[in-house]
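Sharing a structure, written as structure tokens. Questions coming.
A single protein chain has been removed from this complex, and every other one stays in its place.
Up next is chain A:
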């Protein structure tokens, strides 16, 4: 029993390390952003920063969205998520989103900020706190993921915002991540690491047989209680051309103790610190 728990904590430590690394990267790159930098530049900066620190594989390559692209305005096809030549201007909001794999552990994080003050995005970030609490509490109550998704939706509407995570592939608010086997050669398909996609596909197959899905969406395939594992949760708010999100790992276990059944992998993250400072 102790070995199992020990193994668990050791695994979690691995995930926590890579998540911290990714957030450090986001903060470092965000600090280097200046007017005129393009989304492609920002994506490259993230990639290089992480490569230098030993990241060899990705769940997905880093994304960067500037201006109204943070709210996915007029996004019709998934190709539009990829970084473009859009240049950053003073006051513009931006979102950095990256999913590095480090020593076989995957993280998937989202970091929202703006170049100078942006009161609207500021407000969105403040209002995301309620979503973080709502999601955790609902998962601890073992409510079906589809219902939690709808609750998040309702909270967004009440706050006056639009749900922008529905623009993601399959409209997911979260997806499972796991360990990835390290290979010398790690090809990618449309920006997604093939090893990670393989893991996701295997999960999807298992889940299909057992009645759960590694994708957490509004659709019927998510009509099941939270499945144990690590979930990269990414509620994404949009408000008239400004978007904000956070993305971090939620640990779900099969423990009967509510506290232990679900918890955020790390509470020492930029957005969480920011809420704590505001209080």
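One rule holds in what follows: contacts are C-beta pairs under 8 Å (C-beta built on N, C-alpha and C of every residue); 3 or more make two chains touch, one makes a residue touch a chain; residues count from 1.
Going forward, contacts and distances are computed from a predicted model.
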_For the chain not present in this complex, what protein name does its UniProt entry give, out of "Short-chain dehydrogenase", "Glycerol-3-phosphate ABC transporter ATP-binding protein", "V/A-type H+-transporting ATPase subunit K" or "Branched-chain amino acid transport system permease protein"?_
"Short-chain dehydrogenase"
_Sole residue of A:134, A:162 or A:197 that reaches the chain not shown, by the stated touch rule_ = A:162
*Kindly state which of the options A:123, A:143, A:224 or A:274 is in contact with the chain not pictured.*
A:123
*Write the list of chain A residues that the hidden chain touches.*
119-120, 123, 157-160, 162, 218, 239-240
